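== chain A ==
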Amino acid sequence: MGKLFEIRWHGRGGQGAKTASILFADAAIGEGKYIQAFPEYGPERMGAPVQAFNRLSDEPITLHCGVDSPDVVVVLDPSLMETIDVTQGLKQSGVLLINTNQEPKVMKDRLSNFGGKLWTVDASTISKEELGQEIPNTPMLGALIKATNLLDFEGMLEDTRKKLTKKFKSKPEVIDGNINSIKRAYQEVKGE
Partner candidate 1 sequence: MSKEAWQDLPIGGLILEGGTATKYITGDWRSLRPIWDEEKCISCLNCWIYCPDSSVLVEDEKMIGIDYDHCKGCGICAKECPPKVQAIKMVSEAEFRK
Partner candidate 2 sequence: MRVAKTGNEAMAEAMRQINPDVVAAYPITPATEIVQIFSGFVADGVVNTEFVAVESEHSAMSACIGSCAAGARTMTSTSSQGLALMWEMLYIASGLRMPIVLAEVNRALSSPINIHCDHSDTMGARDCGWIQIYCENAQEAYDSLIQAVRIAEESLLPIMVSTDGFIISHGMESMEMLEDAQVKAFVGEYKPQHPLLDLDHPITIGAIDFTDYYFEHKRQTIEAMRNAKGIVAKIGQEFGEKFGRHYGFFEEYKLEDAEIAIVVLGSTAGTSKVVVDELRQKGIKAGLLRLRLFRPFPYQELANALSGIPCIAVMDRSDSLNSAGGPVFTEIRSALYDLEIRPKMVNYIYGLGGRNIDLSQIRSVYEDLATNKTDELVRYLGVRE
């Protein structure tokens, strides 16, 4: 990992882009990384396009400005791509990860001016099957680790299990559902 790694999350208000950035940062801190996680605050409401950001580094981070040219972009809702250029500022060598049931090749054809690596995973279906509702942000964490190798997968899984156990003591099905969905996304994500 380089000195500084930047991630931009695209979602809609209520889909958990901010939560995803926080979960990811939390997992990264478990591995001794320095992190930042922050949303873009505006007049956001349920359904409106929102963004959240992560910075990761092996050294303390002093930057406190917006993320303009991320290394990774994660798209929680592919319908956003109709109206937003999700590749804006994304490094040419960067990684684009999209929650969709489409193959990476199909998405790549749609984004002809993006030259980096594109990954897709059907996180919506995974979360519906494993958690019984559509919360794609948790499985996307698994896919993100596969696509970037930023964190140790087993370590992250263990860390997440610990945190969920604390939070959902009386609901073991939520813990297992989340863990399984992360595992599945890690296995099922495809890159091109």
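Rule of thumb we're sticking to: a contact is a pair of C-beta atoms (placed from the backbone, for glycine too) under 8 Å apart; a residue touches a chain by one contact, two chains touch by 3 or more; residues count from 1.
Selection rule: all candidates are chains of the complex that A comes from, given by their letters.
None of these values were measured; they are calculated from a predicted model.
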| item | value |
| --- | --- |
| Touching candidate - 1 or 2 - for chain A as found in this complex | 2 |
| Touching residues (chain side chain A, partner candidate 2) in the complex | 21-22, 25-26, 29, 32-39, 41, 60-66, 68 |
